[in-house]
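Here the complex is missing a single protein chain, while all its other protein chains stay put.
Read from first to last, the chains carry the letters A and B; within each, the first residue is number 1.
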Amino acid sequence: MEWLQQLINGISLGSIYALIALGYTMVYGIIKLINFAHGDVFMVGAFVGFYAIKGWGLGFFPALLFSMAFCAVFGVLIERIAYKRLRNATRIAALITAIGMSLLIEYGVIYARGAQPEAYPDNVLPSTTFNLFGAQINSQSLFILAVSLGLMIILQIIVHRTKVGKAMRAVSHDIDAARLMGINVDRTISYTFAIGSALAGAAGVIFGVYYTKIEPLMGIIPGLKAFVAAVLGGIGIIPGAMVGGLILGVVESIVSALGFSLWRDAAAFIILILILIFKPTGIFGKNTREKV
Amino acid sequence: MKKVTKFWLFLILAVVIYGIGQALIQTGILNAFYSNMLILMIINIILAVSLHLVIGITGQFSIGHAGFLAVGAYVSAIITMKFELPFVLAIIIGGIVAALAGLLVGIPTLRLRGDYLAIATLGFGEIIRIVFLNIEYVGGAAGMMVSNMTTWTSAFVCLVITILVISNFTNSRHGRACIAIRENEIAADAMGINTTFYKVAAFSIGSFFAGIAGGLFSHNFYIIQPTNFGFLKSFDILIFVVLGGLGSLSGSVIAAILLTVISTYLQQYPETRMIIYSVVLVVVMLYRPQGLMGTREITDFFGKKKSAKGGI
Partner (left out) sequence: MGALLQVKSAGIQFGGLKAVSGFNMELNQGELVGLIGPNGAGKTTSFNLLTGVYVPTEGDILFDGKRLNGLAPYQVTRNGISRTFQNIRLFSELSVLDNVKVAYHSLAKHSILSSIFRLPSHFSEEKVMEEKSLEFLKIFQLDRFKDEKAKNLPYGQQRRLEIARALAASPKLLLLDEPAAGMNPQETHELMELIAFIRNQFDLTILLIEHDMALVMGICERIYVLDHGQLIAEGTPDVIRNHPKVIEAYLGEEVPSADA
């Protein structure tokens, strides 16, 4: 059945969006910054995974873990270099700096290795198709779905069952109170960036394995869409990012399946506009008011 | 410096610059490379000043401005290429349609604040680009061929009009209202200013001039494609305004001129250009967020120092 196929495609795509969206939502939740460079961490993760697999001959999981670790460090570096100083600056200054970092990473990569795309090898993950209710399902789809879900579950455990997670939640509620309670805010923020970037890196490797083609500007559009997903679910709310990502992936697949593939990208932005107009706090969001 | 004196000085300066430019181009002293750069410079200045009104004066963080550039470019191209009507008419209609687009985009999005407004405008800019991508009438992804009709004269006239209009708007009660909105929207509301009206008005005026720039743009490069009008273009314009100083019209002009020159010389090395741009952007934001001029104008350095922007 066609629609089941599309659904699976959509959920696979959506889980990639969700992994990236989680990083956006965690960072926004904790320091109210839209980390424009996040999509480029996804791209870096894809390339790191590629070099690990192709260059060092690593298997899927070792490459995944290596990429995640690399991106975690990379994300913290970005935070320390660019964003830390701007914690008390205007929102515009922080946003512009993030845009600048994003451009820097993209064109830095192009400068270093050229703009040409790369292709992940085909055989990283076992790829067999089997029949489920009349639809052709690829084992790769299920595999990456399982990996993504696994990562999201681990994240939930970290956020709700560890000290670090508790600190993250505290800081996103009230940064000053958290500081007064003895929480090392700087370290907590760095952890947040590290975890979010690791997830983006994972998404990059998964994307590479699934879609094979990667190139230096690949992070821009998925990055924006993942941000839309985060807003859709409720910015700053972790389950929201997961749900938002999945919904967006499914919607895009449907739009594509209905024959409007050139409008695929527009779907995300139209959803964004609708959300911002009708329910800016997103699906799971609560209302906050500016104090007059 | 007295107001009236400023005006006449500006006009004289404009005529002089125009004359010099015209002479240099007509006599061929400036070859095609340089005359093209000059026209590109003018287009960028118009874009920068139009965005300055929205972000610098009214404080509305819009990062989808390239969308209105696209509207002006395509509409004016349709008027000249498909309807074979005069260039001047095409530019004006392009501007008007862009202003209407600004109205359509502005009304729903300008009720949002800060980050959300930025992302919404980015989204709309992308939607506009994707719309043009999907319209076969204007060539879709392949783009549209447009005859070269932009001249130094037509571009310069548009520039002078742009600067005069936006400057006059700023130095009036309307400009003051917009600055009040930028400084403290809640207080502006409380002082009797219809903030929604002014935010939308500034946005539409900004879009109008972006549309004008679009008309000049499309008739200068032989072909226009949707890829010309993505968010990278919006960021380019944003960089002019931010580096020049949020709130300074002359800052936007200067930044546009400088960056056009740099970018033209680095044409051969697009990655280097982008790396330099992004490093400069980050460094400026970290160490000198007020940009080149802050909220001051170049005229503040001549004569009596006026510490307020928008004063009479």
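As a convention for this text, contacts are C-beta pairs under 8 Å (C-beta built on N, C-alpha and C of every residue); 3 or more make two chains touch, one makes a residue touch a chain.
All values derive from a computational prediction rather than experimental measurement.
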| item | value |
| --- | --- |
| Among B:N184, B:T227 or B:Q267, residue touching the chain not depicted | B:N184 |
| Per the touch definition above, residue among B:I63, B:L110, B:A201 or B:I224 touching the missing chain | B:A201 |
| Hidden-chain contact residue, picked from the options B:I25, B:I128, B:V146 or B:I193 | B:I193 |
| Touching residues (missing chain, whole complex) on subunit B | 165, 168-169, 172-177, 179-180, 183-184, 186-195, 201, 247, 295, 306-312 |
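What we mean here is this: only the chains that are shown with their structure count from here on.
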| item | value |
| --- | --- |
| Parts of subunit B lying in touch with subunit A, wherever the complex brings them together | 55, 61, 108-109, 112-116, 118-120, 122-124, 126-127, 130-131, 133-134, 186, 231, 235, 238, 242, 246, 271-272, 274-275, 277-279, 281-282, 285-286, 289 |
| Subunit B-touching residues of subunit A, taken from the complex the two chains share | 32, 34, 82, 85-86, 89-93, 95-97, 99-104, 106-108, 110-111, 115, 220, 224, 227-228, 231, 262-263, 265-266, 269-270, 272-273, 276-277, 280, 290, 292 |
